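One protein chain omitted, others in place.
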Amino acid sequence: MSKEMAPEHITIRTQMRIPYAYSAGLYVGRFLQELRDNEKIYANKCPKCGRLLLPPRIMCGRCSVRMGEWIEQGHKGTLVSFGVTIEPQVDVTTGENKKVPFTTAGIQLDGGAAILHLLEETDASKLRLGMRVEAVFKPREERQGLITDILHFKVVEE
Amino acid sequence: MTERIGIVATVQTKYEESKPRLHPSELLCEVVEEVMSETGLTFTRDGTGLEDSVTCCSDHWDGQIGSSKNAQDVAGGDLRESDNVSTGGANAFFLAVARLLSGSCDTILVTAHCKESQGQVGLIENMGFDPIYHRMLGLDFLSAAALQANRYMHKYAITSEQCAKVVVKNRGNAKNNPFSQAPLDLTVDDVLNSPVLAFPLKVLEVKPVSDGACAMILATESRAKKLTDKPVWVKGIANCYDSYYLGDRDLADCAALTNAAHRAYRMAEITNPRKEIDVVELSEYYSYQELLWLEGLGFCNKGEGGKLIDSGVTGMDRELPVNPSGGLLSGVPTMVDGLSRIAEAALQLKGEGGARQISGARTALAHSVMGVAGQMHFATILEK
Partner (left out) sequence: MARRVAIVGIGQTPHKSRMPELDAGEMINVAVRAALEDAQLSIREIDQVLLSNMEHFEGNYFVEGMFSDSVGSYLKPGLKTQVMGTTGASMVTTAWYFVASGLFDTVLTVTYQKQHEGQSGPVLQSAAEPSYDRVLTGHSAMYIFASLAQHYMAETGCRPEHAAMVRVKAADNGRRNPFAHLKLELTVEDVLNSRVLVWPLRLLDICPTSAGACALVLASEERVRKITNKPVWIRDHIAVHQEGFTLSVMHYYPDPFPRETTREVASKKLYARNGITDPAKEIDVFEIYEPSTYGELQYMEDLGICGKGEAWKLVEKGATTLEGEVPMNPSGGVLSANAIGDCAMVRVAEAALQVRGDAGEHQIARKVNTAMAHGFGGRGYTTLHLLSKTL
């Protein structure tokens, strides 16, 4: 490479905005409808291994059979894991930074399935595994048929 | 090849412009269940049934990274080996053939699915151009194809009527194919009068947006014979890449296709394709491509694709039927395209072509293409 080709590092900056229209499908579609219209959280059950999966889906990946019964989960559950994110990150759906801190949690619902969602509480010192939590839904007019129709789970005394 | 590889069973969905009711995994689930039940195979983990798969889908078209899970979950990928190929369904087939020949398994499932309707074709294809140079020009595969069409037609005096004849033939053939998305009765004038999308390509000369899926089971010879009484043997298989930059190649030629075709013919011991191939299923995203690819496949000399279609020889009841299924122009999604060509060719050799059956078909060629203006070509020769 000759000296005359002074290597200036040219950087091409672009922003990509690619719209998608994702089909929720027969299973997640119905799950979201139930959230939006009836404030009901559903899982479906594998007729072979008995697992309750949330969100419901067409096939049990482990057994390779069609999932069966839809089972209501209720709104309450037990906290089985949580993590408070402090470091800001970019949200893939908006391109903007997510608001921090936020608490991701694994919740074992009383109906038997586990759900990943957010907790209202963002102070880790106030949280303990095993705490009882309850889903807080957005008001009907704000619900859109998204998992965020559940605003978050809040800790409840029991 | 060290031993024979057989196609045991194939299933395709009906292709549609969009399938908004179904999640991609649900779409694929149906064809996998059908091909499993057709062969009586189940997913096992103890060596007695089906334990291997190669899936094909695209993070871009499924709109997320790790899109392979859409396929793996319904294709028995859990606690088994289920690799994912994103270079199109025909290449998933290629890897599956290699897996069988390597002795790692004796039966394998191949799947491909895509819902083009969920994304924006032009924007996704624009990402197929390098971000430093080509992409800034706002190219997509359509505009690149238009470049190729112009060059090809200019160099060899291919006429727009000849290109239009491809559309008339294929959209008409689609009427015989229960899986086809959009059969149409067209005249050459209908095609020529349809709105121009990117000169000289008119809307009827461009593959429509499509959703669909395909699943196939392959096996080594002894296993294939147990699973079906109509195995279709893979006699030759190859693929090849051309250079990437559009300016580096003469778009009127398809050196990569000729290279792949020669390798496949040599493996299959075919010396005169025109005589020895009974039916061709090729991947024509645009009208002119059928003519150009037929040249690359050696069915006529360079520049004579137009004469070939004029002769009528590629019609349904003639000596070299091309795309009796209706081809891609009748609506098949990318990713699925190559695998569906192989499925259609296999159906012909199994005698299950129904209204589109080419009688007496013994040897078929299935072709696939991917990338800008046909950068990667794949060809396989199948025999009864």
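Per-chain residue numbering starts at 1, and chain names A and B are given in the order in which the chains are listed.
We take it that a residue touches a chain if its C-beta (ideal position, glycine included) is under 8 Å from a C-beta of that chain, and two chains touch if they have at least 3 such contacts.
Just so you know, these numbers come straight off a predicted model, no measurement behind them.
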Tell me which of B:Leu109, B:Ala149 or B:Ala238 is the one touching the absent chain. B:Ala238
Extract the touching residues of subunit A with respect to the undisplayed chain. 7, 9, 11, 14, 16, 20, 22-25, 28-29, 31-32, 49, 51, 53-55, 57, 60-62, 80-81, 83-87, 89-93, 95, 98-99, 102-106, 108, 113-118, 124, 146-148
On subunit B, what residues meet the omitted chain? 1-2, 23, 25, 58-60, 63-66, 68-69, 72-73, 77-87, 91, 94-95, 97-104, 124-125, 127-132, 237-245, 248, 255-256, 259-260, 263, 370-372, 375-376
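One rule holds in what follows: only the chains that are shown with their structure count from here on.
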On a C-alpha centroid basis, what's the spacing between subunit A and subunit B, in Å? 37
Subunit B-touching residues of subunit A, taken from the complex the two chains share: 12, 14, 16, 18-29, 57-59, 61-62, 64
What residues of subunit B sit close enough to touch subunit A in their complex? 19-26, 29, 42-43, 63, 72-74, 76-79, 115, 117-120, 123-124, 127, 131-132, 135-136
